[in-house]
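Every protein chain except one is present and positioned as in the full complex.
Chain IDs A and B follow the sequence of writing; residue 1 opens each chain.
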């Protein structure tokens, strides 16, 4: 049994049918554009706008072939860029945020509550306030047009949301376990690696999946920092493709759009539960 | 006794020191990030906002000139404020109402709850990507699917919603509302927190359906509504990608989708007016801070907290 909702008021069958119809209608309207996008990407160009049907009359993968090589650099290359950046971001976030969360929840040190308050404060501060100096700094470092500005900040726990998420989880791990480990002679490092991290796989997985998806989806940072098309992420590539095709090849554009969403969709299908629980427990954005 | 007390005290201090060292050791990545990526840049952008600074020249101190210009003689700032406030004030309440309504429907104990929950959540997860902005451009284009459907159903020939300055912002609001799923999930979680016996007690007391909704569900849900509203508002002020993609980065037609962040981006990275853009950034920070502060002040009057 996964559905645990109980009808509070004992609705009548009629109301229930109405609720059903309403929810079904809303989901259809919501999904229609997505389904249309996917189905159109398999239609020949002339069929896309001649019918609203979701089932292609002629099924073709031609649009994918055209789109894949539609820019001077193949989309495959940009997917690889995106994947590398997203995976590095995952590693960076997991390492740095779990360390910070461990310090905040488990270690006693001077100034802990002061830094904790500041950390919460950074969650409130819009990134725009630091954007320009950050850009100028990375420009000075010679990092612009490399993936470093996209990746290095993740290793410095810039996404305080993940610290917060992990703090919530770590707080649920009984302190007795730490104390038992202290009695067993374990120091902070050993407790972190042997007790806290192994017990935190659910939250680490949640943070990893969110990290991947958000980095994959990120448009703003790559837009600012990456100039050469060989370094583009899939998102940047897609947006360049919009300009390049000038909307003359909708099929190819929709095919590439579908492809850029596909990794997220797969992660969504596989980790649906984790994602939804992550949202529900922390009320995180998106 | 006194003699061997001294080394002990040293040991004592050492174990204490080790505690602090461990704490700062684990915190060091964040600390470094805080100083280098947050505090330093924040201070620096505050300073830059008081200068005239482009790519080619060193920052030149101009005092509050940037802020003065923003306040008095910047028509595009006014356009951006207009667009952004329209977007925030329409998209946030609509999204909240949608999310709450669907959450309540789903909470009725419908079969397949997990399916619907997933379907409604999907747009929130992918909504920020370029692909969706591309799709949106198509949906609301002159020959887009919306008009095709309108044609098929009502024989109505719709305009290009994107290209029309008076409707383009609403396509973006629709895109925001389409992503109501994550708020809905938070509402669902909130609804499940309400103890079942409270409804049972209420129905024994003779409270009907609507009375139960207004007297139990809604008041007990106000903290969640408040939380969602604050988060959504902050996010809405920061929206960027859809407007950028839909308007090709121009904020057009005729600045009708010139989101504040888009204007900020243009000033910083197209016109390279770093000083002025910094001032714009701090104005946005101030607006968001003011909005958040107002929400928290208002919370006293309508948010119900358990004692």
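Methods note: a residue touches a chain if its C-beta (ideal position, glycine included) is under 8 Å from a C-beta of that chain, and two chains touch if they have at least 3 such contacts.
Just so it is clear, contacts and distances are computed from a predicted model.
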Absent chain [UniProt protein name; select from "NADH-quinone oxidoreductase subunit M", "Ferritin-like domain-containing protein", "Beta-ketoacyl-[acyl-carrier-protein] synthase family protein" or "Carbohydrate ABC transporter ATP-binding protein (CUT1 family)"]: "Carbohydrate ABC transporter ATP-binding protein (CUT1 family)"
Contact with the hidden chain (one of A:31, A:148 or A:199): A:199
Hidden partner chain, touching residue among A:71, A:181, A:209 or A:275: A:181
Chain not shown, touching residues in chain A: 174, 176-177, 179-186, 190, 194-195, 198-199
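What we mean here is this: only the chains that are shown with their structure count from here on.
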Distance between the centres, which are taken as Cα means, of chain B and chain A, whole angstrom: 16
Chain B-facing residues of chain A, complex: 2-9, 11, 15-16, 19-20, 22-23, 26-27, 30-34, 36-37, 49, 52, 95-97, 99-100, 102-104, 107-110, 112, 115, 118-119, 122, 124-137, 153, 155-158, 163, 187-189, 192, 213, 216-217, 219-220, 223-224, 235-236, 238-239, 242-243, 250, 253-254, 256-258, 260-261, 264-265, 268, 272, 275-276, 279-281, 283-286
For the chain B and chain A complex, residues of the former touching the latter: 19-20, 22-34, 36-38, 40-42, 44-45, 48, 102, 105-111, 113-114, 116-132, 134-139, 143, 145, 148-149, 152, 178-179, 182, 185-186, 188-189, 192, 196, 199, 203, 209, 212, 227-228, 231, 234-235, 237-238, 240-241, 244-245, 248, 261, 264-265, 268-269, 274, 277-278, 281-282, 284-285, 288-289, 292
